[in-house]
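Take a look at the following structure, please.
Other chains of the complex are left out, but the ones given are in their true place.
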Amino acid sequence: MTFHRLLSSPMVRAMLALVGMLLLGTLLHADGAFFHWATHRDMLRQISVCGIIACGMTLVVITGGIDLSVSSVLASSAVGFSLLTIHLQANPWLAIVLVLLAGALVGSITGVLVGRFAIQPFVVTLAAMVLLRGLAKRLSGGQKISTYVAASDRNVELPRIFELIDARVLGDEIAIVTVILFVCVAVSAFLLRRTRLGRYFYATGGNIEAARLSGVPVMRTLVLAYALSGLFAAVAGICQAAQEQQGDPETSVGYELQAIAIVVIGGTNLSGGRGGMGLTLAGALTIGYLQKILSINAVGEASRLMLTGIIIVCAVLLQRRK
Amino acid sequence: ENKSPAPSGGSTTLAAYRPTTTMNAKKHKGTPEDPFVIGMSQCNLGEPWRAQMNDDVRKAAEKQPQLKVVFKDAQNDSMVQRSQFEEFVDQGVDVILISPKESAPLTEPVAKAHRAGIPVIVLSLALLKDEYTTFIGADNVKIGQEAGKWVAETLAGKGTVVELKGLMTSVPAQERHRGFLEGLDLRNHPDIKVVFDADMQWLEPNARREMESALATNPRIDVVYAHNDPGAHGAYLAAKQVGREKQMKFVGIDALPQEGISYVKDGILSVTFQYPTGGTEAIATALRVLAGESVPKKITLPTRLFAANTIAGGGTAVQ
Amino acid sequence: MQRQVHSRMPIRETVASLLEAKQISKSFGPNPALRDISFDVRPGEVHVLAGENGAGKSTLLDILSGIHTEFHGEIRVGGVVRRFRHPKDALRAGVAMVHQELSLIGSLSVSDNLFLGRERTGRFGLVDARRQTHEARALLRELDLDDVSEDELLERLPMSTQQLVEIARALAAKANVLLLDEPTSALREPEVLHLFDRIDALRRQGKGIVYVSHKMDEIYRLADRITVLRDGMLVGTKAASELPANELVRWMVGRELSSGKRANAVRRNVALKVEHLHIGGGGLPKADGRLAVDDVSFELRSGEILGLSGLRGSGASDILHAIFGDRSGRAAGIVCLPGRHDDKGEARIDLARDETSPAVAIRRGIMLLTNDRKGKGLVLDMDSNENASLASLPRYSSGGILRAGLETSAVTRAFLQLGLKGQIAAPVRLLSGGNQQKVVLAKCLLTEPQILLLDEPTRGVDVGAKTEIHALLAECAGRGMAIVLVTSELPELLRLADRILVLHRGRCTAEFTRSEATHEKIVHAAFGRGPLQGGPRCSTPGRRVVR
């Protein structure tokens, strides 16, 4: 009775999948590696960037949309940030603010195209994805923006902000980027749960016509959703740059699919109107552990891919509504 | 990436000579007003090494007022590259430079163009037949061997090695792997062990992820050999995170100025082996072809080793 | 329902109208839907808007509430000319609306729906969930929806409850003008009466109410003035007292209507036996784990119309769905189809064990018309043709390949039968509510079922069409079709049904033959207060819990 009711809660089902993954880890522990905190710490660091994108993605998906442009926004932000800080030696904090603003701006433009001009999110963001990847290459002149300056063929100093973001805290036990991830999750969870905007996200995704009739500013809601997605992508971009110690225009190709995977494996439905951050976090950990387990066991490429596919299906089967 | 060795079935020597192109095939006078047009089809620009090759071509060509180069990039898709090649033929350029993504899909189109008397210079990846004007490229197996030897020497016959491979479905990665094992010669160095290897698909973030796993599963690592410099760099960052970067040496390949070389300068990599792009040689050869001179069927480019102390001197040649 | 006279404010011609529409014209693409309509609502009056399906009532209200923004003519609110760009503007100007097709969000909780767009916010403009819950309870109580928990997902509530939630939301807007577009189309009598009390209260507070309905008794129970539209044109406006029913009908339909009980059916062989039907409650919170349907048994003869009546959530719809094989997992019991002369032996289906599905049911000659035409009845992106033929496509195709000729001819015939005029090939989403209902009905009839399960078959259908449909159903029964009828309109029930089962909280509390059945008896039994006479014949004690 109550057990059945329990199972009918998406969060519980998301947890099921995650626990399943952990069990798998204890089986394939690569002679104990899985039981060292270091492994979990690294897993968290690896999943952080995708997780941060997934936060924005969740919001967009809840409004019934999808945002394929995130990976390119990420790349452009990484390049832009590196250009500003490494080559132009701009004040790092100023640079961060600028990059975040840019990300939000780009997002809101796609948002307007979706909300105001009612173009399918998939097309708009696909176009944005291509366009911004181009922009990243244009900005960087096709080269990685690292401490090496082609003009003078010299190496400049790497700004401290890079080590700062790539560092660890809490007795070296948790990466800053992971902390940033958790902050992003918390912020978006708060947004969804406690604010009016959050309600509007759900309403718009649940039934846009009804939402409009109820006086929900549907258009503004959509714009904000995509703007936030862009913002989070920019945050991710800065983290990525800091971790790679360079701005690589080619970075994070295909992350958008990973982010979407995280969202849906958490249990949020792409048809919109449902879902939440808890699910996304669970999804992120599930994927993160999957990758980590396969990696510490040095599984070969082909088998790695095949296992990933199979395990994802199992995870989802495990958590589907009875 | 898709850098590759000399053609497997090419029995051509420097002496071997075949008249390449007849003058009447030329569409332009080759004066600054009406310069020769050279079509350059690059398989993709996603990889810095290939961007570098285009730059080298561009730089070399800029010195020649009678040359004009048209660049096309095939977005890493053999089919796209094939139709771009066909476009060059249709639009009647004087020489075609092609750095193929795949051998098989381009063998036929190139052969056709070559039979039609259009000079084709193949860069970095050999084709299945040798119906082209000339092939310019370096030898990945050789480079792998050099890396292997260097590691064996530095370890003095004893130690643990991590190998971070490039995309293993690509020829260059396979050859850099094969060469490395040959150079390492484990039979005669029983105490050298490759304790961890993974396919990082030429990508730095993947390399870092795999290296973290390697570190988690291996208390002692002496050398990290990555199939490209970004891979080595990613591995270094992973080791640095756990404060073990000093305990091991990092070896990379490619030695692009903004990557390998600068990493060596920063003391991140111990050594990197240059994988020359052949861009400059390509233009030189093109000029000779346009002048109607004979060119060798195959030009194999030498590799150079860059270490902290040899960078200033432009590295040391390895023979 | 009984018409009692009661005190109303006298209509003072002098008072400025709260809401006034002048020469409103509206056309969708080429075809006009409204031609200069003038219309107004005064303080303290209920102004009924009547007319056939597709007359333009909803369109007019949509214009008044800021949904359609392109139209000719002007709107005055409190004497001031306003042009709404967005439903929000209308709400701000004090015009709230209950939509004919529910405008709620299934994936949100009841309270979130109630306050959508008008969230109660506390510190830093954050949503004050506690306050909303609190006020939501109050609102629900006003419409005595105490059995509904405010944090239940809306989509899990039965149709009627959803409609009440929509009404509650409009009331909560505290608007000066309330536009009600067929608000009672899925309501049971008690709720209807309750709603009317609320409306009277509002009237007394001097609010203005526009009320659209196809139900004559409702119209005369509420109306101060009546305006009639036909084919998008204004037929006229009159005080209710000066417009007798038959006159009103002539205004709407353009002719007199004959109504009367249908002759008793000739009893034929048993077509359907339902034994010990149990249906799990689907874990509704307020239902304290009770079953939605608890051990119901009955039998149905071909040529007979069996009426199911009961209060909201009494399980009537569930029973129909179960028989149709659409509650697998939740339902247990036996559905038995005794052999028919044209048919091989009898079929006994154990809902708990046997694999059932609508597809199978249709092949067995059973068809269901759901009470949620938008959610479960229509494929809105298809045109009326395709919708009508969807359930019977095998008849119009050989080897999987469609024979368009057969299809269109069959569909056109059905549409003619139902008096469905106008855009046959238009997407159904563009049809008026009533006409959509007719399309769904056509779909059911085209499967030529032996057993027809009807859940609110005349929901939103105009008087003219309603009599046509009644006649049609009577005729079908005459031809030997067995019909189960669930309807919220007692008059309809009393007119059509040969027998009536009354349900209370999923249990069968009484059974009446047509001759026994009266309004009072049914309502009485529906409230579960034992039978007045002739004890319940169908309810058997002893429950089985079903998951």
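Which chain is which? They are A, B and C, in the order written, and residues in each are numbered from 1.
By definition in this document, contacts are C-beta pairs under 8 Å (C-beta built on N, C-alpha and C of every residue); 3 or more make two chains touch, one makes a residue touch a chain.
All of these numbers come straight from a predicted model, not from anything done at the bench.
> Write the stoichiometry of the complete assembly in this structure file, using the chain labels as they appear.
When all copies are included, the complex reads A x2, B x1, C x1.
FYI, only the chains that are shown with their structure count from here on.
> Find the geometric centre of each of subunit A and subunit B from their Cα atoms only, then give the gap between the two centres in Å, rounded to an integer.
34
> Provide the residue numbers of subunit A that touch subunit C in the complex, in ascending order.
So the residues of subunit A touching subunit C come out as 1, 4-5, 8, 194-196, 198-199, 202-203, 205-207, 209-217, 273-274.
> Once bound in the complex, which stretches of subunit C touch subunit A?
Against subunit A, the touching part of subunit C is residues 67, 86-88, 91, 97, 99, 102-108, 112, 116-119, 121, 125-127, 129, 169, 283, 289, 547.
> Would you mind writing out the residues of subunit A in touch with subunit B in their complex?
Subunit A residues touching subunit B: 30-31, 33, 36, 38-39, 42, 46, 137, 142-144, 146-148, 150, 153, 155, 166, 168, 240, 243-245, 248, 250-252, 291-292, 295-296, 298, 300-301.
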